[in-house]
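Every protein chain but one is kept in place in this view of the complex.
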Amino acid sequence: MNILIQIAYLAASILFIIGIKMLGRTSTARKGNFLSSLGMFIAIFATVIQVEAITLVDILICVIIGSALGLFIAFKVQMTKVPEMVALFNGFGGLASLTVALADFWLNTQEKGLQVDQITGISVAISILIGGVTFTGSLIAYLKLNGKVSGKAITFTGQHLINLLLLIAAVGVSVFALTDFSNPTFMIALAILSLVIGVLVVIPIGGADMPVVISLLNSYSGMAACATGFVLNNNVLIVAGALVGASGIILTQIMCKAMNRSLINVLLGGFGQTSGSGNQADGPEIAVKEVGVEEAAQIFDSVSSLIIVPGYGMAVAQAQHAIRELSELCEKRNINVRFAIHPVAGRMPGHMNVLLAEANISYDKLIEMDEINDDFANTDLVFVVGANDVVNPAAKTNPDSPIFGMPVLNVEKAQTVIVTKRSMGKGYAGIENELFGADNCLMLFGDAKQTITKLVGELKEL
Amino acid sequence: MNILIQIAYLAASILFIIGIKMLGRTSTARKGNFLSSLGMFIAIFATVIQVEAITLVDILICVIIGSALGLFIAFKVQMTKVPEMVALFNGFGGLASLTVALADFWLNTQEKGLQVDQITGISVAISILIGGVTFTGSLIAYLKLNGKVSGKAITFTGQHLINLLLLIAAVGVSVFALTDFSNPTFMIALAILSLVIGVLVVIPIGGADMPVVISLLNSYSGMAACATGFVLNNNVLIVAGALVGASGIILTQIMCKAMNRSLINVLLGGFGQTSGSGNQADGPEIAVKEVGVEEAAQIFDSVSSLIIVPGYGMAVAQAQHAIRELSELCEKRNINVRFAIHPVAGRMPGHMNVLLAEANISYDKLIEMDEINDDFANTDLVFVVGANDVVNPAAKTNPDSPIFGMPVLNVEKAQTVIVTKRSMGKGYAGIENELFGADNCLMLFGDAKQTITKLVGELKEL
Amino acid sequence: MTAESFIILLYILVLASYVGFELINKVPPTLHTPLMSGSNAISGITIVGAIIACNVLNYGAISKWLGMIALILATINVVGGYALTDRMLKMFKKK
Amino acid sequence: MTAESFIILLYILVLASYVGFELINKVPPTLHTPLMSGSNAISGITIVGAIIACNVLNYGAISKWLGMIALILATINVVGGYALTDRMLKMFKKK
Amino acid sequence: MKLGVLKESKEKEKRVALTPELVKQLIKKEFEILIEQGAGDESKFSDSDYIAAGASIASKSEICNTDVILKVNAPTLEEANLMKNGAISISLLYAYTQKELLEVFKTKQISAFAMDAVPRISRAQKMDALSSQANLAGYKSVIMAADALGKIFPLMMTAAGTITPAKVLIFGAGVAGLQAIATAKRLGAVVEVSDVRLETKEQVESLGGRFLVVEGADEVKTEGGYAKEVSAEFLAKQKKLVEDKIKDADIVITTALVIGKKSPLLVTEEMVKSMKSGSVIVDMAVESGGNCELSEFNKTVVKHGVTIIGESNLPALLPINASQLYATNISTLLLHLANKEGFKWEMEEDITKGALITHQGELVHEFTKSILSK
Partner (left out) sequence: MKLGVLKESKEKEKRVALTPELVKQLIKKEFEILIEQGAGDESKFSDSDYIAAGASIASKSEICNTDVILKVNAPTLEEANLMKNGAISISLLYAYTQKELLEVFKTKQISAFAMDAVPRISRAQKMDALSSQANLAGYKSVIMAADALGKIFPLMMTAAGTITPAKVLIFGAGVAGLQAIATAKRLGAVVEVSDVRLETKEQVESLGGRFLVVEGADEVKTEGGYAKEVSAEFLAKQKKLVEDKIKDADIVITTALVIGKKSPLLVTEEMVKSMKSGSVIVDMAVESGGNCELSEFNKTVVKHGVTIIGESNLPALLPINASQLYATNISTLLLHLANKEGFKWEMEEDITKGALITHQGELVHEFTKSILSK
């Protein structure tokens, strides 16, 4: 083993570490990606210079074909389709691991007729198993996101049992493969089994959970690379693979938390089956879109104009101080923040004024309904805090409504509306509010003060 | 190499990692220390079972002597003398590294008459050099802290030049030693030189800076162990040594920051000469300890009683809302929070009352000076926000002070005091405040509102 | 593989995994996808294995073909992965 | 030592150092001394080296004596270090 | 159509039914407007302001001759007699207290709308003069009490000692009560509140007040947001609870009204005696009998060392804002009922039905009928 090549591999490993570290921060992410690609280049270069001249051509051809395909996909794909492309790439990586392990095994056992030692054998089996699962799992994820396979969770009874049996079968096959190296059937059977398992594990998962699945499969593909490293006795493969495997698990965990699921749930493959909001209200049910605090924070991060609409719920939650903090934070990010004060918001004339003054919100940010009502249409985001009747479009559209004829804030005209309240509970007038079911309306359930405090926390990290 | 032993070493390495990680948090520190000692036990056990029966006795004797001495010192020493004891232990560790490397070298080159390869040779030299410096350096630190050698910085002209020359000599001697292994003189010369360098490097450093020096030497002793690992081709030595070496550097850096110094300064060995705070005020200079927001947050996390002392700076910064948030957060963590209101804090009677009421802080949390003054002694943490004159002990102790005779808050009686203000700027009375230099006082510089907002953010993450 | 070299590789595996765990702690949600994509590109390191496989194997043999397929796939993963990540990150240029 | 095993040890060194760097980031000042003391005890790992040294060396030889001195010193460092750290940490019992 | 605004004749009344601002808006809708000379003086709107807005200044008799006569308070008998047959009158009529006046309206075929009878439905909120005026009254009650008290409201820790915060006890958390809570709280007082409606607890707390829960409060019936009369048993329990609190109170403000009835007696002479010397009581229900046994109509008296303010017309002490809001209320109602051509007389429409008292020589308002026939 050439020492210079090893040092190059070491350098590549370090660059991968630094690269991943930097990818975790907005300000350094791009540089991190560059450093990691530099590491990859070094690793490849150090490997290529070792190859015999005769195979160099083959290798170059393969690399050129691969690069062309990779670049083509990377630059042609629409940005909205990124997750599925990541899934696809990831699948290729997994398949590559499987293939390399199989090739090495084939070469040694079938073509050279050698015995391989147990450790290498086990590594090959792991490589094949994980690589295979990664490949078909990623492929299904890709197809689901692409709409080519139903995004819904496809479930059938005994699913978990079948998966378990298949896994046992895979282990059994591996054991046979290890006891009799001369017979390749078992390794091939393992490969096929792993492909089947990959499909079955991902099929029952709903489309909305796919990002988590992809992240997990990404972690798997790292582990596959690591196992390949053991097969080839290659450090850089081990380091890079272990890095991706471990950091991928953490990332998956973080993503789970952001989606309100547990990692155990994910690891068992049983996620994606419980769906939607848990808030059952009586009366004609309004289908609402719920949003989490993190996502809400990202929406806040992306807008340039914001109108906050406080209502009685703000007073009940005593959320005025939290709101001030939120508005200050938004202003620091150059978001134009105003407050729309409905004349009868709250339970006494001037209720909102008292509380917002207490929280030291400057008077010139408070805009009367009549003045601001035309501005909603040009506003990116409206944040409704514990208001209900005063933003109920029924007052304009439904002559049977008890509030018909009362002037209301035209919040629904804005690009996006986020409403924070504890539940689908009604307001003073005791009527349903169709705003909450509107296409551009997202519900952020919870006590206004607590929710906004969390929102502020999230926003600070962006 | 027995695989089980190697696995034991690996387990020990992992325990060291987990141990250090846990040592960094108040809640887990003790457990961390236990885990790391468990790792050490495993490593020792795995090593001992390999030894020949005949040497087992010697080893046991040595271990018993060493253990007895170690335990004796550890349990007899007064808790106030801990830093110097750490220094002493550290010195022994360094000397042990030096001795082991020398012994191995001696055995191979002198007794067995073998040639050793370059890498091993370099490792031996590094081991000796670092081990020696660690030993005498730690010894001097010990003596300085102990008062047996003057705690003052002992300086003379040309000091740095001499150190440099000695270092060059050490390198030179090493080169000779490596070119001619049969001649032990050079290695012995290197050992002597390293001992001298250790003395010279630490002698010019003032007693107050010793903790930083000890931490750095601790890091060095880790490196020495690591180098010994290379000499003996032993993984657990490398891992443990590298861990201590690297984490020691970081810890040193953190301690430097807490003492307002730069690491470069420390690494050059030139520290301890510029003294005290970076804030040049006229009059007698006060040396302060700075603290970062993160560390401050951790202190908040570890206390069970807190008194907040607001002053004019809170008003200027309009930090009252941030303070309310902080106090709410602390209460959620079962910290008993109260506010000590000095009768003339601020610039008008009741200045603090107005602002704290605006921020909705309940009246029963506000305690008058006379009522709370005796409670400081039983309080874990006092947080002084932009107050200065009203917490100035000079009012009690210095008859020449213009504020002598004014009743002040006895904040210095508390376990720990954190003061947040923008700079070492003076208050209304225009006088220095010795509180800021007190042993239990940490300065958290910055605008009160911004700092507290950051603090709240950090605290939320703990 | 000897037990000794295996143990050493195990050391590397353990340490690298630990580093991986420590690397990621607070990632803003906006970076979840780029991070995933970026580390996916790194997992394309199998390309090194693929090259080595291609090199030692004999022409015409199944192993050779497998190696070449692996190489193409790994290259797609690596090149596409990095390019895609970079494209994504370009859009984050803040305000 | 062969270049190969050296490079492997280097891998371990680099990774372990990185882990060391990452391990410590925010330490409250109260823990500075215990942490220093605790990691100092770990640096007493030289004890393993000392034992190995004692073992292989011949009686009466300088190397043997050196090894035994090293062992005593290292033991003091390890045992004293852990005991002292624990004593310190006992005082931190929360609330 | 011609609108006329009379100068208020009631003692201490400083408000006016229309402000120049609203005159301008009504003139845009092509109404013709006559204002009695000096009508706005007390609320700081001069005749020239009105003229600038497009109104004409006229004498009382001229104004009584217009189609619609706007006032804050009910017209006097004299004014009513001056009105032409079939005229329309809009004011805070409190019809159930105006037996004689209604007779005049009937004989002269005058259609009278009562601002105080506008139903409190969502779309009528802009016409709700009771709310707009009660709101100001709530603020004013606290300011008056603060001025009368020989202490300051906020907690203050000073070099010369600590001043404890004033304690304010408020009865009734309706519109006026809530605004009183908000104002007292702003000034730094400690505020406690008693109400028969348990639903107001949350509202009180949303303003930083402490709600005194009377056991059995859930038994109280409410109708359209108004408290109906409560049981004697409940009142007894409430009294007991309050007796403890009132001893420490520096300020007591009572706002408890039950519409069309004598207001409940909440503060007895015994309680006043138990209060600290120098304390202040503001009885906002004094017009309908008072919540305090010792309060005197339109007078400030000191009894047992306690200053008792019995000002019946608090909004009139904030004439500028009170007139602004009332003018908006009354013109919104007018525009709802009429356009420049005349009134629409949609007799089945909620607001018309609720606010119209007499029409075509008849008393058409059911609630008023029921009270007057008792």
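Letters A, B, C, D and E name the chains as they come in the text, with residue numbers starting at 1 for each one.
Here, contacts are C-beta pairs under 8 Å (C-beta built on N, C-alpha and C of every residue); 3 or more make two chains touch, one makes a residue touch a chain.
Treat the numbers as computed from the prediction; the structure is a model and nothing was measured.
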* **Shown chains touched by the chain that is not drawn here** => A, B, E
* Selected from E:D67, E:D128 or E:D283 as touching the chain missing from the view -> E:D128
* To do: Could you tell which one of B:I5, B:L38, B:V316 or B:L462 touches the chain left off the display?
  => B:V316
* Structure fact -> chain A residues touching the chain left out here are 341-344, 349-350, 352-354, 357, 360, 363, 366, 368-369
* Spell out, residue by residue, where the missing chain touches chain B. => 312, 315-316, 318, 343-344, 346-351, 354-355, 358, 389, 395, 402-406, 429
* Structure fact -> Residues on chain E facing the left-out chain by the touch rule are 14, 43-44, 46, 125-126, 128-129, 131-132, 135-136, 139-140, 143-144, 146-147, 149-152, 154, 156, 158-161, 163, 183, 186-188, 276-278, 305, 317-321, 324-326, 328-329, 332
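Following the convention adopted for this analysis, only the chains that are shown with their structure count from here on.
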* Asked: Taking each chain's centre as the average of its Cα atoms, which chain lies closest to the overall Cα centroid?
  -> A
* Which of B-E and B-D has more C-beta contact pairs -> B-D
* Structure fact -> Maximum distance between Cα centroids and chain E occurs for chain D
* **Interchain centroid distance [CA atoms averaged], chain B/chain E, Å** => 70
* To do: Express in whole angstrom the distance between the two chain centres, defined as the mean CA positions of chain B and chain C.
  => 39
* At what distance in angstrom does the C-alpha mean of chain E lie from that of chain C? -> 77
* Which residue numbers or ranges of chain C touch two or more of the other chains? -> 3, 5-6, 8, 11-12, 15-16, 18-19, 23, 26
* **Contacts with two or more other chains, residues of chain A listed in rising order** => 13, 17, 235, 239, 318, 358
* To do: Give every touching pair of chains, nothing left out.
  => A-B, A-C, A-D, A-E, B-C, B-D, B-E, C-D
